[in-house]
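Working notes, beginning with the structure itself.
All protein chains but one are shown at their positions in the complex.
Up next, subunit A:
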Amino acid sequence: MLSRLVFVSANALKGSGPLGAGLVQASRSLHTSSQNLAPVPPLPEKGGKVRHGIFPEELFQLLYPKTGVTGPYMLGTGLLIYMLSKEIYVINHETFAALSIGSVIVYGVKKFGPSVAAFADKLNEEKVAKAQEVKDAALASLTQAVEQEKKEQWRAEGRTLLFDAKKNNVAMLLETNYRERLHMVTNEVKRRLDYQIALQDLHRRMEQEHMINWVEKSVIGSITPQQEKESIAKCISDLKVLAKSTKATV
């Protein structure tokens, strides 16, 4: 029966602002019901708003519809005056002591409050920043790893091109070598053949010369002395005639 009460009240409290959320969280720790009050509302970040350091803002909101803005102040003043006049609160030496310690406290809070709050916030910020730094470092290293992996993949792609180029290179070298050797072979063969031709030419020339020599020799041998005298006499007569013709012309 009580668990039903907790259910109903919890659901009503969940939406009712920071105080309600705090109560839901607190009642969860008591384990009075099964844990199905999810999603649990988040706890408030800052404490409740107060006016003049001690009076909660909800009091002012409560009294506003009936008594307006000055309502709570009138209530406070009235209460104070009532307690003083009826001597429910007696002014004695403790009042002075209370005033002095009160002023010390108020002065302390007003002067050092913001700096202390900033310090506490800084402690929390540093905690968050450290965790964030770890997360950022991990993210950065992972991104870098991805980049490097991509680069490696690109390099791997490029390797096939490299292999093709190398293959082509080697093929060209082989081709060049083959062509050179072919050239050399052709030259050698040509030399051999030229030699044969030269040999044949020489052969024919020698035959020709030999034949010419033999013909000359035989002709010269066949010239008899009679013919020689006749040819010489003819030459002398021709010369005389020529001399006569030239003498005439000169």
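In the analysis below, a contact is a pair of C-beta atoms (placed from the backbone, for glycine too) under 8 Å apart; a residue touches a chain by one contact, two chains touch by 3 or more; residues count from 1.
We take it that contacts and distances are computed from a predicted model.
Missing chain, UniProt name from the options "Cytochrome c oxidase subunit 3", "ATP synthase subunit a", "PIGH acetylglucosaminyltransferase" or "Auxin-responsive protein": "ATP synthase subunit a". Here one chain is not drawn; of A:M83, A:A120 or A:I232, the residue touching it is A:A120.
Residue A:V128 is the one among A:V50, A:V109 or A:V128 that touches the chain missing from this view. Among A:T70, A:T95, A:N187 or A:N213, only A:T95 touches the chain left out of the display. Across the interface with the omitted chain, subunit A contributes residues 43, 45-47, 91-101, 103-104, 116-117, 119-121, 123-124, 127-128.
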